[in-house]
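A single protein chain has been omitted; all remaining protein chains appear in their positions.
Chain IDs A, B and C follow the sequence of writing; residue 1 opens each chain.
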Amino acid sequence: MKIGILTSGGDCPGLNAVIRGAVLKGIKIYGHEFVGFRDGWRGVVDGDTIELPRHMVRGISKQGGTILGTSRTNPYDGPNGGPEKIKATLARLGVDAVIAIGGEGTLAGARELSEAGLPIVGVPKTIDNDLDATDYTFGFDTAVQIATEAIDRLRTTGESHHRCMIAEVMGRNVGWIALHAGMASGAHAILIPEQQVSMDQVVEWVLEAHGRGRAPLVVVAEGWVPAGEHIAHSVRGTDVFGRPRLGGIGERIAPQIEHLTGLETRAATLGHIQRGGVPSAFDRVLATRLGMASVDAATKGLWGTMVSLRSTEIVNVGLEEAVGNLKKVPQERYDEAAMLFG
Amino acid sequence: MKIGILTSGGDCPGLNAVIRGAVLKGIKIYGHEFVGFRDGWRGVVDGDTIELPRHMVRGISKQGGTILGTSRTNPYDGPNGGPEKIKATLARLGVDAVIAIGGEGTLAGARELSEAGLPIVGVPKTIDNDLDATDYTFGFDTAVQIATEAIDRLRTTGESHHRCMIAEVMGRNVGWIALHAGMASGAHAILIPEQQVSMDQVVEWVLEAHGRGRAPLVVVAEGWVPAGEHIAHSVRGTDVFGRPRLGGIGERIAPQIEHLTGLETRAATLGHIQRGGVPSAFDRVLATRLGMASVDAATKGLWGTMVSLRSTEIVNVGLEEAVGNLKKVPQERYDEAAMLFG
Amino acid sequence: MKIGILTSGGDCPGLNAVIRGAVLKGIKIYGHEFVGFRDGWRGVVDGDTIELPRHMVRGISKQGGTILGTSRTNPYDGPNGGPEKIKATLARLGVDAVIAIGGEGTLAGARELSEAGLPIVGVPKTIDNDLDATDYTFGFDTAVQIATEAIDRLRTTGESHHRCMIAEVMGRNVGWIALHAGMASGAHAILIPEQQVSMDQVVEWVLEAHGRGRAPLVVVAEGWVPAGEHIAHSVRGTDVFGRPRLGGIGERIAPQIEHLTGLETRAATLGHIQRGGVPSAFDRVLATRLGMASVDAATKGLWGTMVSLRSTEIVNVGLEEAVGNLKKVPQERYDEAAMLFG
Partner (left out) sequence: MKIGILTSGGDCPGLNAVIRGAVLKGIKIYGHEFVGFRDGWRGVVDGDTIELPRHMVRGISKQGGTILGTSRTNPYDGPNGGPEKIKATLARLGVDAVIAIGGEGTLAGARELSEAGLPIVGVPKTIDNDLDATDYTFGFDTAVQIATEAIDRLRTTGESHHRCMIAEVMGRNVGWIALHAGMASGAHAILIPEQQVSMDQVVEWVLEAHGRGRAPLVVVAEGWVPAGEHIAHSVRGTDVFGRPRLGGIGERIAPQIEHLTGLETRAATLGHIQRGGVPSAFDRVLATRLGMASVDAATKGLWGTMVSLRSTEIVNVGLEEAVGNLKKVPQERYDEAAMLFG
């Protein structure tokens, strides 16, 4: 059996460990052959592959990024996209199965293609942990760890200068990274897209912490908007044509908090450092196990399914379970965290 | 309600986060009062406490160790031990409930005492992850991460010198740390107490890796014994009376592997660094949530229960579920890992 | 002898290690007594102090920030500022000597005050490493290490997405952090305030790296300006009054580079995380030694001097040597680094 692997969408610590797990098990246990599609679906559409013999995956599980490259290309894009053209391309390449590692968009595409008869299994990938049908996704633990270490550093500056510090972390649609990094670093307020919170409430938490002699710490997900306000991100630079670029919510609310509380306030946007680099041990183990399970699924012909973590087990679930439902932070998890605010 | 907290047994990253979670929620949500028993059950038996107002737990969730101290004292020890004497001591101190943070022994003691009518709830603590009735215990993730980082470092030495490297990690009775750190670091062999593996098999894996041009890496749990051999740890130094002290399995098998494979072989025992220091973000979140849930359980009078992680939820389980059954690495988890050996 | 210590200006990893070194040696070797001035010169001007017995400095050398607090107050500010008023305040407090830990501004103030007869010794503190008369200042090594680790993470994202990544690091007037973090991370271009470099040159380096199949990495100090351009920082958000806030150079040049090279380009501003948190071992040792030497200088009455690192030795130099001359990156050091660009 010849299996093609692709990584699609934003990079994520653990991608290489998935690739390694799939290739090693596929070669050692099943005698499969592997190729990698370059740059996600683009490599599928263009038939652009690299060989993946065993030595190519040597030592890569601790490397960030993806050795295959990635892109945001859609499998339906262009003259060679769509199920029939891809079917022909796979036939030409002799590829019997595709392991698609990607997020919501990739898995939705994989579902459509597998319904159209293509032999595809999915591996869920989202640094934001926003995919349903799996307890955690690889990369999330690393992102939380990096954010937490950075916030630990910010705190000492806040305390020395008696400032309010705002840390903006990733999370456009869901607040999992903010929730975990905020709890881990003892934040006095955590602001996430799922929760309507007014600036008045934020100010109350900030002043409460300040009143106890603490330097207030606010952790905010990039997708949060103050209750009652329109989405109106601040301007962050201008692009090459002089048009304003939208900036972060942390920088936008810092002057408001400073104004409303009278406390010197600084925002730090953690940005891309959250998604790169060496994966945590947790993510390496999870990613390796998912990669190994994906090759089992491909061998069994479980097309249209993806591998998933349930408690401590790796299971198989239909892609329809995973796509369409964003896994939001439930109310009770936010309420639990909010008990320690202020 | 006045609640006494104790930490017992070996230290573990996350103990302080449990204490902080319990105290903050207890004070803010329920209006409870807290004291800490010094040095585990010794503080209970001796009635030796410190006050735990809110400011005492400030910023401690990222500190390793335990601010309460710990010991291996048994609650039945000495003239002031046992349920009746402890009941009298708690009454004298005005303590209405005890939150006991500890491992198998502590929880077994807590169970007995709660059956004798004492108001105790447990929080499971084991760096080895060997407690049943919970998916993970705090401290385990940190230990795996530290071990993995150390093993990443050992590899570069192995590869530069073309040596076989043996990393001995914690795990007297179970091999969870070895399994996870070994998978995360891409070990060519993982040896755990639960699995009978012969030296011949180990040598085969080592030579297979060497044959592919790799510097073989063996991760061994301290409690592993080669199949067919008696427990015969090597001598590691002598004590003050000149008597030999038992050394580690890594050092013991290194010369055997060297002899049998002809490869220069070195062992490194990671030791105490695995259990100290700053907890990982994962462990801080888990420990904080467990601490908060333990105070809920105490408030509800759920004596004889402990808090536990199931998938992503914190639940309450009877202590009888947790004690008595060592949570071993299941055969299928070892088989999964072993597919990548050699 | 009663010695007062103050920390002034931006926080910096190692401040607490200086304080601990001074207090421990002062108490153990000389039998001195110590107080800390709160929040830098403000505490001096206001006579606002805290006692510094030995136990106050226990375990603080690995803590970021400063236990004394800091501010940007000038010793000449306000009705109680200036040499005569401060002299009176010190007399009232019984303080015989002041150890002032701070940057250019603080040391210039300390020089003036000591020339006016006040008993002051300085300890140089600048995370930017821009003080003359010392090889390195504490905090710099930690900042470089944090920046390097963050840039290592950024690279994997750049390589997976075939992007040009721009990392903006601290350095308003000098480029030491950019130079060292850039060399350590193998940057394809390093841009520093000391060096006139045109955007054409930057584009050439970026395209050269891209031409060899690399994801170009540019490390830029916040104070760099493209040759031939006015200082025209981009807009980063608006303040509470709706006025634009000046943004960073990294964000400003990213769209230009994208436009001129055709490569997707992303900027990350490392910001405050570079100055907080646990100091590196190098900085802890350096800071401890400087703290100890500062108390020697105070004991000997070497007013108007500061302690300084020369090669591996701690020496005393006149404050006049340190202030007035910004220590810039010399041409030959930049040329050395530039040989590896592109």
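Basically, a residue touches a chain if its C-beta (ideal position, glycine included) is under 8 Å from a C-beta of that chain, and two chains touch if they have at least 3 such contacts.
Computed from a prediction, not measured in an experiment: that's the story for all the values here.
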What are the shown chains in contact with the chain that isn't displayed?
B, C
Only one of B:66, B:106 or B:288 touches the unshown chain, namely B:66
Candidate in contact with the missing chain, chosen from C:117, C:186 or C:301
C:186
Among B:55, B:162 or B:212, the residue in touch with the chain that has been omitted
B:162
Of the residues C:76, C:282 or C:334, which one touches the chain left out of the display?
C:282
Chain not shown, touching residues in chain C:
20-21, 24-25, 28-29, 54-55, 58-59, 61-62, 135-136, 141, 144-145, 147-149, 152, 180-181, 183-186, 212, 214, 280-282, 284-285, 288-289, 292, 310-312, 336, 339-340
In the whole complex, what residues of chain B lie against the chain that is missing from view?
7, 10-11, 15, 39, 63-66, 69-71, 146, 149-150, 152-157, 159-162, 165, 234-240, 244-245, 247-248, 251-252, 254-256, 258-259, 266, 268-273, 275-278
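What we mean here is this: only the chains that are shown with their structure count from here on.
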What chain groups remain joined by touching if chain A is not counted?
B | C
Between chain A and chain C, what's the gap in Å when you average each chain's C-alpha atoms?
34
Between chain A and chain B, what's the gap in Å when you average each chain's C-alpha atoms?
30
Can you tell me which residues of chain C touch two or more of the remaining chains?
none
